[in-house]
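Please find one structure pasted underneath; my questions will follow.
Here the complex is missing one protein chain, while the rest keep their positions.
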Amino acid sequence: MSVNAHSLSQPKQNSGFFSWLWEWLSTVDHKKIAILYLFGGGLFFLIGGIEAMLIRIQLAVPENTFLVGHNYNEVITMHGTTMIFLAAMPFIFALMNAVIPLQIGARDVAFPFVNALGFWLFFMGGIILNLSWFLGGAPAGGWTAYAPLSSEFLGNGMDFYVLGLQVAGAGTLMGAINFLVTIVNMRAPGMTFMRLPLFTWTVFITAVLILFAFPALTVGLFLIFFDRLFDANFFNEANGGNSIIWEHIFWIFGHPEVYILILPAFGVISEVIATFSKKRLFGYSSMVFATILIGFLAFMVWVHHMFTVGLGPSANTIFAIATMAIAVPTGIKIFNWIFTLWGGQITFNTANLYAVGFIPTFVMGGVTGVMLAVPTADFQYHDSYFVVAHFHYVIVGGLIFGLFSGFYYWWPKMFGRHLNETLGKINFWLFFIGFHLTFFFQHFLGLMGMPRRYFTYLKGEGFDAFNMVSTIGAFLMFFAVIVMLINIAYSAVKGEKAKGDAWEQGRTLEWSIASPPPEYNFAQTPLVKGIDAFWKEKMDGKDKMTAAEPVGDIHMPSSSIVPFLMSISLTIASLGFIFSAHDGVRKPALFVAGAGVVLFFLCMLARSIKDDPGFHIHKEEVIETEKGVR
Amino acid sequence: MKKWRLSLRLFPLFAIALLLSGCGKEGLSTLIPMGTVAKEQADLMLFSLLIMVLVMVVVIVLFTYAIIKFRKKRGQEDFIPKQVEGNAKLELLWTIIPIILLIILAVPTISKTFAHSDTHVAKGDDVIKVKVTGHQYWWEFEYPDQKIKTAQDLVIPTGKKVVVELTSKDVIHAFWVPALAGKIDANPGQTTSLWLDADKEGTYKGRCAELCGSSHALMYFNVKAVSPDEFKQWSKDMKDGPSAPTTASAKKGEQIFKNNCMSCHAVGEKGGQTAPNLSNFADRENIAGFKEHNKKNLKAWIKNPGKIKPGAEMPSFEDELSDDQINALADYLFSLSVKK
Amino acid sequence: MSSVKDNVTALPLHPEKSTLEGKNKFLGFWFFLGGETVLFGTLFATFVALRHQTSGGPAAEDIFGMPLTFLSTIILLTSSLTSVFAIMAMRDNSLGRMQLWFWITVILGLAFLGLEITEFTEYMHEDLGYTTSAFSSAFYTLVGFHGCHVLFGVVWISTLMIQSFKKGITTVTAPKYYVASLYWHFIDVVWVFIFTVVYLLGILGG
């Protein structure tokens, strides 16, 4: 794929499958990690999507017996958990890894080793979670895992939930710290904060939210873990525990989580719309301000998920007002996008179709969010299909549209080949229409009294027609995703080769280098002179960035298998803990768990003792590589 | 408050739109409210919907105009649009207008939220208090003032304020009667409350709205609103208990019941408290909260409750009792009426 | 960036932040501490919510003793100072002095752990087991989390010190020493709240 710069400085490994595998298992290159995240997340997205299809098949007709009771609960739990933690989050990390270092003019991320570790932890966390299907049943407490159902009443599946998320969450946290430091410390000369591309800004704030939200989840999961495995009493009312504690902890994490998801999508939309309108982003500074404000407010509103818990009208209204306030900065963004389009020269390719489709769809989900923020009205909406409709509008119609837009937009940069536009447009329209068919009518189902997480509804409750429509819509989405898979395969074989400035109107730094970028990204660190640095240079009649340094040797980190080994050891530890819940094998299982933990720390020690000197790509090699580019 | 009442006049428009798409079934839908709380909630829902439709219209009009007017036209490929940085006035405009809209929404939000949470009412004739306990997967209703215990069917008088106090014996459940009022959670070890009333006599569907296990979806109950007089009569009858069985089969059933079922179920005062009280079983609307109320379903239930409600706490009696015995049990249970 | 050997003689004023790698480590570690703040905040919150839920078991005022807590506190505070001295020595490029102060820090840390373990075993004998009540679970979890941090710090600093014999103080190792000392201070920060909120307020019965 990328030009291989190893040849001189690193001993060449035997070619063949194993060296290929080794390369991917041990890579610390952010561009390769991006691809790993993309395919890892993609795998789980397909699994989560299949689970969604199972849900829709069960609900297509009343009193269906396709998936009943506990099995249905397993499927919705795994659908929600998989989609949020194992599909959406890694997709976001895929784009972060692929784009952020390039957008800020950096050769790498701050901690390449940690970056790889983050990926492998996420991936193994996902594996742990999904192993539950084969080892005694999946978690069935909903993705919110309310105690005491999750802590006392459900079986082994919940242990997979707890440990899978714990491992994946640790990976996410590391990734966030890595990108925070990268953005603060590794910007090219002249790339001030107020010149950062908006995607980088949104990722920065997302990483901040991760940093402060995930530790709460970590604690919450530990509490459930201790309740389940060591008979602690956090949620055990008989010994003085309190199940509402879990709800608070979960949502103190959970609400910021939904903005963690949507902010990068906002960033993608900002980039794509500006690029394909051939205009700079309207109101850049207010966009930045709005992003920060959303990030701040994200921590002040979580109780809107708990209006019906009975916290009393004072708490409810305070949090209601705070929730409504988020509509204001979000609105600023919406209108700024519309006015970026305004007066532009808009190209409608697939990337931009998704971006443009995002706007009305997300607003639709956003305004139902504001409706939900009215506490006494939420007493009616809560845990009904109205909520399901709301969050799929913001998540699928917002986040997934944004991510797909980003994939179509940056695919050429990541892989050096374009995706096919015709297939892309079929994909978009199928997905767009299917999406609205699936979820629009769910608003009415909710208002008509259909609660969520119901594995069935009765004949004569009047829910039949809308549910059927919804299922049909889901099938359209299913076909849309198949088309997308075909497109990816097609592109890999026959896709049009991409130029460095793949869309010919790229504005930011990533378009100033080859597609895919060489291992070292920038032969010379660019000098940034303003917002939309590359566009600026092009307007000045140049086709390359002004360099901030002469060509020289480039220092690179060496690859390492240790991150992979570390996540394997945590997987072993997790499985040990999970099986320690079975009476017969408690002792040996705990022993395995301990061994896993020890192994993990040994890996850490090894890493600490052996400094990574890295290696250099020599000047001549760089010049040679760059020649082939244009 | 007056202001938003005024704008309610515009609602026929939206009401029509909603009607076209179907409001759902009477007695089940939040859009056909039958009690004070549900009505005010529906008003508030529609009022907020109005604001949201306004926002949507503005966004969609601007958006559609922009993407049609400014799409790339043939022959202008080299055109480079003006690189506008922003516009302070416009940006201020779309900061302030949403704030105003939200303030308009916040006012009724606050007042109604407080009003609907106000369950601290003086004891009196006009207030009925019910203690509700959620169990996996059934509802227990206790009237502390009337000293009655029942299950699955909540009987209330029309026109009176009913204060519901909730708790749970196991996991978190939520009590929801869409046509009468919004929901509130039943938390183990803690008490929450809500109030509701019903304008009209009739049966309203209630359901559990918090994931509580395998049969969360089947944790239905009924709210039967009757006239105040009827309610008084009913509560007196309930205290007297069901009339004794008369037929031979039912008497036989009573015996079987005593031997097999009393450890969990109570009839009248006597019996276990871990399962629904069956004193007025024959007067119920449904079996197990949602199945049609007939002997066939009852027998199926006794034979294998888990088949009807996955994960139900009641054991299967398929192998314990013969068909004859189950027939007798059914006769007995169908004789359990407090109606005179 | 530059090769390791150049720095043997002259060490920059802030060796922990003189290279990009060092700066990254420094900043990344502070961010990590920001996250840890939330982690402990959540644990504290849980403890505070459950502090009266003794469920028939012993309550805080029944078992906590002042002298032990006071001793632990002084030990940990002092260790914070010694790790500051270690960093000063590091900046003076004085390997021996740095090692000395860090080893003292480690020993104080071990002493603290020893006290904590005796304390816990004592409570166990007074029927405050981990599963006794919501209060006991929350107490052991919060204080135990902190204890694990101390343990980790002790191991971490020890391995660094063992390595330091071979590697000395360079722009590569300095950030590691510095970051480890930050971690140690943070442990102390958390302890200040633990002794105040858990022990003193517990004894007060507030």
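The first chain written gets the first letter, and so on, giving A, B and C; residue counts start at 1 in each chain.
Just so we're on the same page, a residue touches a chain if its C-beta (ideal position, glycine included) is under 8 Å from a C-beta of that chain, and two chains touch if they have at least 3 such contacts.
Keep in mind that, in the parts below, contacts and distances are computed from a predicted model.
Missing chain, UniProt protein name: "Cytochrome c oxidase subunit 4", from among "Cytochrome c oxidase subunit 4", "ABC transporter ATP-binding protein", "Dihydroorotate dehydrogenase B (NAD(+)), electron transfer subunit" or "Oxaloacetate decarboxylase beta chain". The shown chains contacted by the absent chain are A, B, C, with contact judged over the whole complex. Checked against the hidden chain, the listed residues A:39, A:133, A:153 or A:299 yield one contact partner: A:299.
The residue touching the chain not shown here, chosen from A:43, A:135 or A:315, is A:315. Only one of the listed residues, B:191, B:294 or B:322, touches the absent chain: B:191. For chain B, the residues touching the absent chain in the complete assembly are 187, 190-192.
Contact between chain A and the absent chain runs through residues 184, 208, 211-212, 216, 242, 244-245, 248, 252, 299-300, 303, 309-312, 315. Residues touching the missing chain, restricted to chain C, are 13, 17, 27, 30-31, 33-38, 40-42, 44-46, 48-49, 66, 69-70, 73-74, 77, 80-81, 84-85, 88, 91-92, 182, 185-186, 188-189, 192-193, 195-197, 200-201, 203-206 (touch as defined at the top).
What we mean here is this: only the chains that are shown with their structure count from here on.
Of the two chain pairs shown, A-B and A-C, the one joined by more C-beta contacts is A-B. If you average the CA atoms of chain B and of chain C, the two centres end up 52 Å from each other.
In whole angstrom, the spacing between the mean C-alpha positions of chain A and chain B is 36. Separating the centre of chain A from that of chain C, both taken as means of CA atoms, is a distance of 33 Å.
Listed for chain C are no residues, as none touches two or more other chains. Shared interface positions of chain B, i.e. residues touching 2 or more other chains, are not present.
Of all the residues in chain A, the ones that touch chain C in their complex are 110-111, 173, 177-178, 180-181, 184-186, 211-216, 218-220, 222-223, 226-227, 230-234, 236, 238-242, 245, 249, 252, 555, 601, 605, 608-609, 611, 613. If you check the complex, the residues on chain B that touch chain A are 18, 21-25, 28-31, 38, 40-42, 44-45, 48-49, 52, 55-56, 59-60, 62-63, 66-67, 70-73, 76, 79-87, 90-91, 94-95, 98-99, 102, 105-106, 109-110, 112-117, 136, 166, 170-172, 174, 176, 178-179, 181-185, 187-190, 192-194, 205, 207-218, 290, 310-311. Here chain A touches chain B in the complex through residues 68-70, 72-73, 140-142, 146, 148-149, 153-154, 237-238, 242-244, 277-280, 282-286, 308-310, 312-313, 316-317, 320-321, 324-325, 327-328, 331-332, 334-336, 338-339, 341-348, 356, 359-360, 363-364, 367-368, 370-371, 374-384, 441, 444, 447-449, 451, 453-458, 460-463, 465, going by the rule given at the top.
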